[in-house]
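Sharing a structure below in structure tokens format, with a few things to ask.
Then we have chain A:
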Amino acid sequence: MDAIILQILNGLDKGSAYALIALGLTLIFGTLGVVNFAHGALFMIGAFVAVTLQRILSLSYEQIDPEKTDFLGNPLKVQVPYVDSWFGADVGAWLIDWSVPIAIVMAIPVMLLVGFIMERGLIKHFYKRPHADQILVTFGLAIVLQELVKYFFGANPIQTGAPDAFAGSMDFGSLLGFPPNSIMYPYWRLVYFLFAAIVIGGVFAFLQFTTFGMVVRAGMADRETVGLLGINIDKRFTLMFGLAAAVAGVAGVMYTPILAPNYHMGMDFLVLSFVVVVVGGMGSLPGAVAAGFLLGILQSFASMNEIKSLIPGIDQVIIYLVAIIILLTRPRGLMGRAGVMEE
Partner candidate 1 sequence: MKMLGLSKKDTTFLLIVIALTLLTPILLQPFPASSTLAQFNAGYPDLMQRFAIFGIFAIGFNILFGLTGYLSFGHAAFLGVGSYSVVWMYKLLGYNVVPGLILAIIVSALFALLIGFVSLRRSGIYFSILTLAFAQMCYNLAYSVLTPLTNGETGLQVYTNDAQVLMGENSPTSPHFFGIVMNESATWNVGGWQFVFNNGYYFTAIIAILVFYLSLRIFRSPFGLMLRAIKTNQTRLNYTGINTRPYTLAAFVISGMYAGLAGGLMASMDPLAGAERMQWTASGEVVLMVILGGAGTLMGPILGAGFIKYFENIFSKINDQVLHGWFAFLPDGLENFLIGVSHFFVGKSWHLTLGLLFMLVVIFLPGGLVEGGQRIANAFRKRKSGGDDAETEAQPSAAE
Partner candidate 2 sequence: MGILEVKNVGKRFGGLQALSDVNLSVQEHTVHAIIGPNGAGKSTLLNCFVGKLIPDTGSVMFNGQSVLGLKPHQINQMGISRVFQTPEIFSDLNVLENVMISCFAKRDGAFRLHPFETVAHEVDIVEEAEQMLIDVNMIDKRHMNAASMSRGDKRRLEMAMCLAQKPKLLLLDEPTAGMARADTNNTIDLLKEINEKLDITMAIIEHDMHVVFSLADRITVLAQGTPLVEDTPENIKGHPKVKEAYLGEAA
């Protein structure tokens, strides 16, 4: 039983990441009608905003420590972060320690800006072009973005830990009446799940309760009408794209302590997130979220030894198997509408 609850937690956690990426992808597709293969790259850029902030906070000057020697036998140059000398060692260390949560504050404007530039500079010219063109141009962009990141940050994963305050695990089982220490779950993963829930809730509330959201929802239901509503639709599209980029970006920031970011993490998530979106039903926000969690949980269960020993390799194919079954039984995914992306 506790093993199952643990796998559900794992699944929710995986599902959070899938759902957040799929949410942004669906926002872009639903409103702008653009298939964005660079969405994974936005997730990756978000993660590297956290890395960059950590690097900035750790910017150091060199101090010669005559006591020690470096690998060539010369006196060791010790790196002292500027923040340490400005704010004192304690505050400095705290800032570096908390770089991931702080990066969220930074990531939102950065990602909005990235989204705006992408939409204004490139995507807007592709609204009327065939989906195949959109795929090719955004795929090209994704490659360019990840190669730039590789150029500056290298190919090796970069560790960006969670703040020490979130290190360790919470005794989740005792909340549910299990004996102590039977279900331990890392704080940061719980934080990630809560964070994802908040972001998803926020996006839905935004769409539900604001005028802007109403226009967007109207657009997702019927793109023609948005045109009729007409008041500066361009600006709204840009904003929409920025919002989707920001959602992907903060999802990336928060994921860094779970998965050390590297330059190709966007590509790794790309295929998966498209499967999620399609299983949920193209253009359906609730569908994307539901499919994200569903696939996350199923994947976790498929990874259990008991199931793997019955069907070897099931954990490697479960996502695809589920996608096939769902698409064959529900022609347009879980919550898709007719006619979207079927021509």
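The rule we apply is simple: a contact is a pair of C-beta atoms (placed from the backbone, for glycine too) under 8 Å apart; a residue touches a chain by one contact, two chains touch by 3 or more; residues count from 1.
On how the list was made: all candidates are chains of the complex that A comes from, given by their letters.
A quick note: this is a predicted structure, and the numbers were derived from the prediction, not measured.
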| item | value |
| --- | --- |
| Of 1 or 2, the one touching chain A somewhere in this complex | 1 |
| Complex contacts: residues of chain A adjacent to candidate 1 | 35, 122, 125, 129, 131-133, 135-137, 139-144, 146-148, 151, 271, 274-275, 278-279, 282, 312-313, 316-317, 319-321, 323-324, 327-328, 331-333, 340-343 |
